[in-house]
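For this view, one protein chain was removed and the others were kept in their places.
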Amino acid sequence: MSPENVASVLGPEQSTAEAEAEATAGGVWLRAFVRNRLAVTGLVVIVALLLLSFVGPLFYHTDQVHTRLGMETLAPGAGRPLGTDDVGYDELGRLMVGGQTMLEVAFGAAAVAVVLGVLWGATAGYFGGLLDALMMRIVDALLAIPAILLLLFLATVFRPSVLMLIIVVGVTAWLVPARLIRAEALSLRSREYVLAAKTMGVRSPTIIFRHIITNSLGTILVNATLQVADAILLVAALSFLGLGVAPPATNWGAMLSDGLNYTYSGFWWLTYPPGIAIVLTVLAFNVVGDGLRDAFGLDTRRG
Amino acid sequence: MNAPATRRREEQPAAAPVLQVSGLDVDIRLPSAVVHAVQDVSLEVWAGETVGVVGESGCGKSTLGLALAGLLPPEAETRGSIRQDGRELVGLRERELRGIRGAEVGIVFQDPMTSLNPTKRIGAQVGEALRLQRGASKAAALRAAADMLDRVGLPRPREQLDRFPHELSGGMRQRVVIASALICEPRVLVADEPTTALDVTTQAQILELFDGLSAELGMATLLVTHDMGVVAGHANRVFVMYAGREAETGATETIFETPRHRYTGALLGSILRMETPRKSRLGTIPGRPPDLTAPGTGCPFAPRCTAASGECTSQLPAASEEDGHRWSCYHPLDAQETKRIPEAQR
Partner (left out) sequence: MIRFLRQRCSQAVVVLLLVSVIVFGLLHLLPGGPARAILGTHATPTNIAAFNQQNGLNSPVPVQYWHWLTGVLSGNLGFSYVQNESVSSLLAQRLPKTALLAGVSVLLAVLIAVPVGFFQAVRRHRAGDYVVTTVALVLYSTPAFWVGILLIDVLAVRLRVFPAEAPQGSFSALISDPQALVLPVLTITLVTVAGFSRYIRSSVLDELAQDYVRMARSKGASRRVILFGHVLRNAAGPVVTLLGLSLPFIVSGTLITEYVFNYPGIGLLAFDAATSQDYPVILGVVIVVGAATVVGSLLADITHAILDPRVRASAGIG
């Protein structure tokens, strides 16, 4: 038990950025994360969902391409654990296929968002001055436009597909990591080791990558996880509005939208499974993100 | 259990000590372990005198200070006795402790910037204790605050009342913090590393301020610090702590001229003094402070001590006392070794 832990009980001493840098080094954060039972549970749920969506169909064969009219909206029973939907597809199989799309888009969009956002924010924060001001005003302007509206507009212009969804969602989501990393870069660029590197003549891109970004890894990781959660919500909303991928592909949001028509008829298996799946997945990613944030000792007000 | 060290015969005042600590134990319960931060500490402080509590980070000196101010977190468990003017503080309920804080015991922390609420004006913060403890009106508290700010040497005190903490320099802020801690004229002042965050010149000024106020208000002052230089100039007596325990205690001149505990000797050897020969290297103490969650048997300093022997690791040494000077060491330094300390061999 280090004096630092006792000190944390007796009074604050370290600044957050220093704490983060310390937690990043030596994998301290990993050990702290593993001790957080809730976070580990979240991770387990995520892995389970990944398996269900991608490995599940290998064991549970259903036809997701040909409709089977005459078999529609059957309640759960023998051979169909979750019943069938309004065109005869097996609901559980639909859930798996839907999960594939959701997770693909969510991970892809999160990756795009994080890469774009980190590069933008690190550059803005590191160089500061007019460049920073301009880059951040652009971020502010894009942030002022609600993603849904932007996506509505873009979705009517482009053909919906998994790739398009990834790009479109990623392009609206990069703003938050940009802001976060810019803040990190601002505080890190006056650290002695950065100044030393500059004096030694190290070129800016190298400094940005080796010092600024590597020391913000905690923030980046936390934000990436939360981005996945947000992306799932966004894709679900988009698909719910009818702007997602075209059939026979589907995702949970679209399933909810389709099933909505049948709530009045009491066909609960058409809406509750996808709804619960969304909540569970987003919850899991949020919990993992929170756990990572605690493990890195980050300020909850950022990230 | 150690009884508090007796003072040198000539110096024994008639009055009882303001602060009397006996056999104090403080344990901190963390989720994964229990930290034995303070173990069997006994000391006394009289009115008007300053006791310097020294030791490295993690030795328990801050915990001791917090215990005296009644500010330990809920995870802390206290045993033993702390008497302030005869009143027992250990075991008091939060309500009763609240009445004592600020009024009887004041505390000053290390970082003046974070000790002050950034969104409240100086005047309000300095006068706060007066309003809380004595029910003073806003106007009366502000008047008293201006007076106190003057006493701590802040220029143009009336103008400062309306300003915010971030508008002042570090030294001025620490004066404000001191003023706010002393406004009720408490009997005891705990100063936890009060000058560590300040530059050297300001340090000297603040320490002189402490000297003056201590005498003026007749307070019992505890100066908690890791800096032997601070202690040398501004403490009447010294209390050296290691791993939560008392290592050595006595009058300042005695400790500096004739240290007995090996740890004290090592500490003195690691600082720069007038007598240190020019071309020598400063000594360091090898090893690391012990893990307070698992105090072993024997002297806690033994693993890092150059003179440690078998008995050092198996049993805690009993305290030896001589004329107000007390130490707990099986192999105390003798006169020869003490003379060599300025050469910083160890």
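The letters A and B name the chains in turn, as written, and every chain counts its residues from 1.
Note that contacts are C-beta pairs under 8 Å (C-beta built on N, C-alpha and C of every residue); 3 or more make two chains touch, one makes a residue touch a chain.
Here the structure is a predicted model, which means the values were calculated and not measured.
Chemist: Of the residues B:17, B:52, B:102 or B:123, I need the one that contacts the missing chain.
Modeler: Here the residue in touch with the unshown chain is B:102.
Chemist: Which residue from A:82, A:147, A:181 or A:194 sits in contact with the chain not drawn here?
Modeler: Checking each option in A:82, A:147, A:181 or A:194, the one touching the absent chain turns out to be A:147.
Chemist: Which of B:128, B:193 or B:246 sits in contact with the chain that's absent?
Modeler: Among B:128, B:193 or B:246, only B:128 touches the chain that is not shown.
Chemist: For chain A, which residues reach the chain that was dropped from this view?
Modeler: Listed in rising order, the touching residues are 11-12, 132-133, 136-138, 140-150, 152-153, 155-157, 182, 186, 229, 233, 236-237, 240-243, 253, 256, 260, 263-264, 271, 275, 278-279, 282-283, 286-287, 299-301.
Chemist: Residue-wise, where is chain B in contact with the chain that is not depicted?
Modeler: Where chain B meets the chain not shown: residues 69, 71, 98-103, 106-107, 109, 111, 114-120, 128-129, 132-133, 164, 166-167, 177, 180-181.
Operating definition for what follows: only the chains that are shown with their structure count from here on.
Chemist: So the centre of each chain is just the mean of its C-alpha atoms; given that, what is the distance between chain A and chain B in Å?
Modeler: 50
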